[in-house]
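Sharing a structure with you now.
Here the complex is missing one protein chain, while the rest keep their positions.
When the chains are written out, they are named A, B and C in that same order, and each has its own residue count from 1.
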Amino acid sequence: MVWIVLLSFVSAFFPPWLCRVLHSRTGWIVALLPAAITAYFARFIEEISSGGTVVESMGWVPCLGIELSFHLDGLSLLFALLISGIGTLVVIYSGSYLAGHYQLGRFYSTLLIFMASMLGTVLADNVITLFVFWELTSFSSYLLIGFNSDQKPAREAALQALLVTGAGGLALLAGFLLLGQAAGTLEISALLAKGDAVRSHPFYVPILLLILAGAMTKSAQFPFHFWLPNAMQAPTPVSTYLHSATMVKAGVYLLARLSPVLAGTAIWENVVTPVGMITMLTGAFLSLLQTDLKLVLAYSTVSALGGMTMMLGVGSQPAAEAAVMFLVAHALYKGALFLVVGILDHETGTRQSGRLGGLFRAMPATGLAGILAGFSMAGFMPSFNFIAKEQTYAAILETTPAVFLTAAFFVAGTCYVVVGGITGFQPFTGRPRERFLKPPHEAPPSMWVCPLIMAAAGVLVGVFPSPAGKYMLSSAVGAVLQAPSEVQPALWHGPDVKLFLSTAAMLAGICLYLARAKFRRSMEPLTPLLSKGPEHLYSLSLAWLDTIACAQTRVLQSGRLNLYLLITIVTTTGLVGASMLEHEPILGLERWSDLHIYEAILAVVLLTSTVVIVRSRSRLAAVAALGVVGYAVALLFLLFSAPDLAMTQFCIETLSVVLLVMVLYRLPRYRDYSSGKERFRDAVVATLAGGLITALVLVATAVTREARLTPFFTEHSLLLAKGRNIVNVILVDFRGLDTLGEITVLAVAALGVYSLLKLNTGKKSGD
Amino acid sequence: MISLILATAIRYLLPLLLLLSVYILLRGHNAPGGGFIGGLVASSAFALFALAHGVDLSKRVLRIAPRNLITAGLFTAGSSGCVPLFFNLPFMTGLWFETHINVIGKLGTPFFFDLGVFLVVLGVTLMIIFSLMEE
Amino acid sequence: MEVVMSFVIGGLYASGLYLMMRRNILKLVLGIALLSHAANLLIFTMGRLTRGHPPLIPPGEVRVLESIADPLPEALILTAIVIGFGVQAFAIVLIRRCFETLGTDDLDEMRSTDRAP
Partner (left out) sequence: MNLVLLFPILIPFATAVACLLAWKQRHVQRVLSITGAVLLQASGFLLLVSVWQSGIRAVQMGNWPAPFGITLVSDLFSAIMIVMAGLTGVTVLVYSLADMDTGRESFGYHPLMHILLMGVCGAFITGDVFNLYVWFEVMLIASFVLLGLGGEKAQLEGTVKYVTLNLMSSALFLAAVGIMYGAVGTLNMADLARHMGTVKQPGLVTTLATLFLLAFGIKAAIFPLFFWLPASYPTPPAPIAAIFAGLLTKVGIYALIRVFTLLFVQDLEYTHALLLVLAGLTMISGILGALVQNELRRILSFVLVSHIGFMIMGLGIFTHLAITASVFYIVHDVIVKTGLFLVGGVVRAERGTYEMSSLGGLYSSNPWLSALFLLPALSVGGIPPLSGFWGKLVLVKAGMETGQYLIVATALIVALLSLLVMMKMWADAFWRDSPGSAAGGSVVSANPVSFESRLVLFCPIGVLGLLTLAAGIFAEPVLTVCSRAADQLLNTEEYIRAVLGGIP
């Protein structure tokens, strides 16, 4: 299993090369991989349905408790088969859909990366490993949504999807880590046994909310649903595969997978069920307002995801059964419908519902697929979706109070009928609406065969439901509930409330379908309200972010060196001052009594010269005063027993002044740049900083400490290092490495001066 | 007028100052002085010469390009540190010849290190001053 | 003396920083120079000030017996002075090149690399 997934990643390298050789036939070759994977997983059906699980593990980052461990049970197997099976069809379909596209190779690469990551997500047994694959699905989704990257809407939709799911992803990561901390393990199979411990842990609520945030952004739950309709910018095969059949169900998968650990509390029910319900209603309602068929499908997908979430929120055995059934049914009919819409778009050039009609004669195979799938979507007998719906009613009728959920599901069911009609029936029935640029004709078989298979499967499973129940659904539900379950789906349960409700919804749906144009018109006044939805908040917050970012950057990175210095000095003074004032330092101010008069004079001369430098209006005077300061420093060195320093300082000061003078006459005279206020501000800051340094020096010199190193130097300077001038011995011997660095600095400085004066790679100055 | 005096004076001062600088370098290990100060004195001699006679002439008198002085200095200093490595001693361990030489005292690797410092300081200062003057 | 010295150091720091905060590019370099003097004196003071006992071993002795000035800070300062000189020489030439290339000595006009978005 591990190797299958890893090899799928590796295989993503090849399509670009294959494309160069095989051109549009690449699809058939690439499809071999998902087909093989489907076959591989199909082998496990027997074993899993008899209650077994398959576990594989490879060490990855054991020091963090992260294993590349895979765990195949009923739920994973169901997903794996959906992913690889639908993947096969989508790959074949894309070969024709994108025939001749110059980036077809890269498209397949990304698609394969996605498939591998999605498989990894549903197979992973370690939450962090799961997260790794989870993020990879988000990112491959980003690349695929933005596949038509020359179009701005595509790029923006891609970014939006990435940001929303990415934000959720990070919440999920935090949730997983907290979960791992609370439960002491990151392995899902071990976590499942620790449900009680987790639910009673103080971190339970944050864990739950963070994980829900991850799952709900990924599965486009309200209020994060808006990215999914926008993601319809992707090529239709992508919308089919990622944004309807598989990736968006990852959130549902995660909820189902972790429900034994997290579910069963009041907060779970009070959050998951209402969110699912609201999403279901919002999606269903909004889907009716759309005219672009892809958007119709997208919103109904949002609604369906809401439905599954709602059922997982309810959490009972029948609810879990309903969720799993609905998931399968939805994947089949919605995938087929998307592919059909793709064919329509491809062959007629439009997906506006108003412009399509009467195409059955021109494209009978596609039409058949569309009608079958629409039929399933509407939930008519004997489709599998009908069974799923019945089961849903059965589950929600058990809840208390049942009325809310029942009503909600009734409304949603009604809308699904309309959606099925708009997307599956309307384009093919009735009279042809208008002339298209090219006469509509049937798509190549590689395109229509895919939706046809899916749509037919949706009906076939409905007619013969028991094998599916026995081999797939039972073990999947068992995995969700962590208890052996027996699912026996059947078309006919006898005349009961469920049948009544679903029939009523169907009839209501048909009525609404017939009156759909009127309904849409009557909803038009709502449009301004709808534009204030969560998506508006999303763009608002991005705009805010931009404003804040602009403001802070303008303040901080103003380009004015004096402000940079000011901030640096203020920060330094503030932080250092604060850390000093935290304690009561000893200043030792009484230590001035040993002052000699010439020292005092020297200090006064030194300070006066600095004042001259600061205040002088003449550049030459300032430089001269700088020289005086330097010589005064040299004298101080001399007075306090540092002849070497005095000599060096003297020489260097002379040299510096000479250099300054040589440069000085090239510079203009002083001019007044800063205002009096600025000067005052700077003076205050500088004085405070200087005062702080003074205090620091006083504090540090008040410490009595032994001179630890001096005795060694006086002892060994002559005997071992053969020199009487200890300072020089330190420089060339004891600490010779410093000096080596220092002459390197000098050498580089000279190179720098040389290059500054001689090298000019830019254009002539002054332009 | 001043430049004439300087021009004449520096012709005689140059060798004297260079001698002084070497003296400062040599005695540095035992009395105030050393490679830095020596190098600075030597370079000030050349700087004065350049002021009086121009950069070109002083370059000719100097014979070696300042950049090569720097390179030589770095090389000397670096390799004097490397010598002890061949005797299986750490970098920059002082190694001394047994014989005592007048003025210098004992001769050893630290001396060559100081010589390197001298050369680098001389080269650096002259490189800076020459390139500023050439503008 | 340490007390007086600490005020000298503080004064040097204050005036150095004040000069650096000016918009004139020459003052910037003068400020840097004052700052390096201040830092050197600070280290010097940290070695404690000793009058008239330079760290030299007198001729004839093999070691110093009386207390002398701490030689280590002196060596450090010597290194720091020389490094400071190298950096300052570069800075001095840099401001000249700046003025020649950019045509201004006003630091506030050198903002193109930070231009606000």
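As a working rule, contacts are C-beta pairs under 8 Å (C-beta built on N, C-alpha and C of every residue); 3 or more make two chains touch, one makes a residue touch a chain.
The model shown is predicted, which means the values in this text are computed figures rather than measured ones.
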| Displayed chains contacting the withheld chain | A, B, C
| task | Can you work out which residue in A:Y564, A:W592 or A:Y670 touches the chain that's missing from view? | result | A:Y564
| task | For the chain that's not shown, point to the residue among A:T291, A:S539 or A:Q552 touching it. | result | A:Q552
| Of A:I4, A:I83, A:L162 or A:L372, the residue in touch with the unshown chain | A:L162
| In the complete assembly, which of A:Q103, A:S189, A:Q317 or A:T350 touches the absent chain? | A:Q103
| field | subunit C residues touching the omitted chain (full complex) | value | 20, 25, 28, 32, 35-36, 38-39, 42-43, 45-48, 72-73, 76, 79-80, 83, 86-87, 90-91, 94-95, 97-98, 101-102, 107, 110-114, 117
| task | Spell out, residue by residue, where the missing chain touches subunit B. | result | 67, 70-71, 74-75, 78, 82, 84-85, 88-94
| request: Could I get the residues of subunit A that touch the absent chain, sorted low to high? | output: 59-64, 102-103, 106, 128, 131-132, 135-136, 139, 142, 146, 149-150, 152, 155, 158-159, 162-163, 166-167, 170-171, 173-174, 177-178, 181, 545-546, 548-550, 552-553, 556-557, 559, 561, 564-565, 567-569, 571-572, 575-576, 578-580, 582-586, 693, 696-697, 699-709, 712-713, 733-738, 740-742, 744-745, 747-749, 751-752, 754-756, 758-762, 765
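In this section, only the chains that are shown with their structure count from here on.
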| said: Of the chain pairs B-C and A-B, which one is connected by the greater count of C-beta contacts? | reply: A-B
| query | How many angstrom lie between the CA centroids of subunit B and subunit C, rounded to a whole number? | reply | 24
| remark: Expressed in whole Å, how far the mean CA point of subunit A lies from that of subunit B is 62
| task | For subunit B, jot down the residues that touch at least 2 other chains. | result | 30-32, 36, 121, 124, 128, 132
| What parts of subunit C, by residue number, touch at least two of the other chains? | 54, 56, 78, 82, 86, 89, 93
| Touching residues (chain side subunit C, partner subunit B) in the complex | 54, 56, 78, 82, 86, 89, 93
| field | Complex interface listing, subunit A residues touching subunit C | value | 550, 553-554, 557-562, 565-566, 569, 588-589, 591-592, 594-596, 599-600, 603, 606-607, 610-611, 613-614, 619, 622-623, 626, 629-630, 633, 636-637, 639-645, 648-649, 652, 655-656, 659-660, 663-664, 666-668, 670-671, 673-674, 682-683, 685-687, 689-695, 697-698, 700-701, 707, 709-710, 713-715, 717-719, 724-727, 730-731, 734-735, 738-739, 742, 745-746, 748-750, 752-753, 756-757, 760, 762, 765-766
| subunit A residues within the subunit B interface of the complex | 643-644, 647-648, 651-652, 654-655, 658-659, 662-663, 720-725, 727-729, 731-733, 736-737, 739-740, 743-744, 746-747, 749-751, 753-754, 757-758
